[in-house]
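Left out: one protein chain. Kept in place: all the others.
Every chain is named by a letter (A and B) in the order it is written, and numbering of its residues begins at 1.
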Amino acid sequence: MEAIIPETVHYTAFAFLLIALVLAFFRLMRGPTIHDRIVAMDLTASIIMGFILLYSVLIRKAFYFDIAIVISLISFMGTVAISTYLRQKR
Amino acid sequence: MKVLRKIYAIIGFLIYYLVKLVIANVYIAYDIVTPKMHTRPGFHRIPLNIQSRTGLLLFSNLLSMTPGTLVVEISGDRKTMLIHVLYSENEKRLLGEIDKIQEKIIKITR
Partner (left out) sequence: MLISILMLSGTLFILIAALGLIRFKDLYSRMHATTKATSFGLLLLVVGVALFFFTGIVLLKAILIVLFIYLTAPLAAHSIARSFRNEDQESRD
């Protein structure tokens, strides 16, 4: 079932993700506390996952799914590691 | 017969989870997109009836995904739980909802 996706859909979806990336970067730069920055980094990892999934549809290669799995693993571990470190630092 | 009833309960719980998920996301999307925000954030301390570890994991997972609640802390003796709520207007309805969810989870994990 190789459906045909219109080009407009691709461009709109990429544009949405790009705007989301810019907004997350904005919060990453001026977040008042370090926890805001961790949340923004978590969101950034999810946005990158979305980019990779959309790109795999664009070039029609299914093996890009593995990268999405790895990114979700690493972002979770990074978030938990940093927040645990912050809690035990004091 | 017992296994059948358990499978039925699990399927019912999954459907409940999905419905809650969609409602939560429509709620929060509406709140973010409209210019005027009507959120009143606050903290609540709620009693816990669940004692098993699996049930506790399921419960906190569901609670973090349902509209306007987020688990912050579980006390060491597993008696109470501190949650952050986004819409703290009608407290009674919130507590009733949480009790209903706990009943469902106890039915599954038993």
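By our rule, contacts are C-beta pairs under 8 Å (C-beta built on N, C-alpha and C of every residue); 3 or more make two chains touch, one makes a residue touch a chain.
Remember, predicted model here, so these are calculated numbers, not experimental data.
Touch with the chain omitted from the figure is made, among B:A9, B:I46, B:L86 or B:I106, by B:L86.
Chain B residues in contact with the hidden partner, per the touch definition given at the top, are 21, 24-25, 28-29, 32-33, 37, 39, 41, 60-61, 64-65, 68, 70-73, 82, 84, 86.
Along chain A, the points of touch with the absent chain fall at residues 1-3, 5-6, 9, 12-13, 16-17, 19-21, 23-24, 26-27, 33, 35-36, 38-40, 42-43, 46-47, 49-50, 53-54, 56-57, 62, 65-66, 68-69, 72-73, 76, 79-80, 83-84, 86-87, 90.
Quick note on the criterion: only the chains that are shown with their structure count from here on.
Centre-to-centre separation between chain A and chain B, using Cα means, comes to 26 Å.
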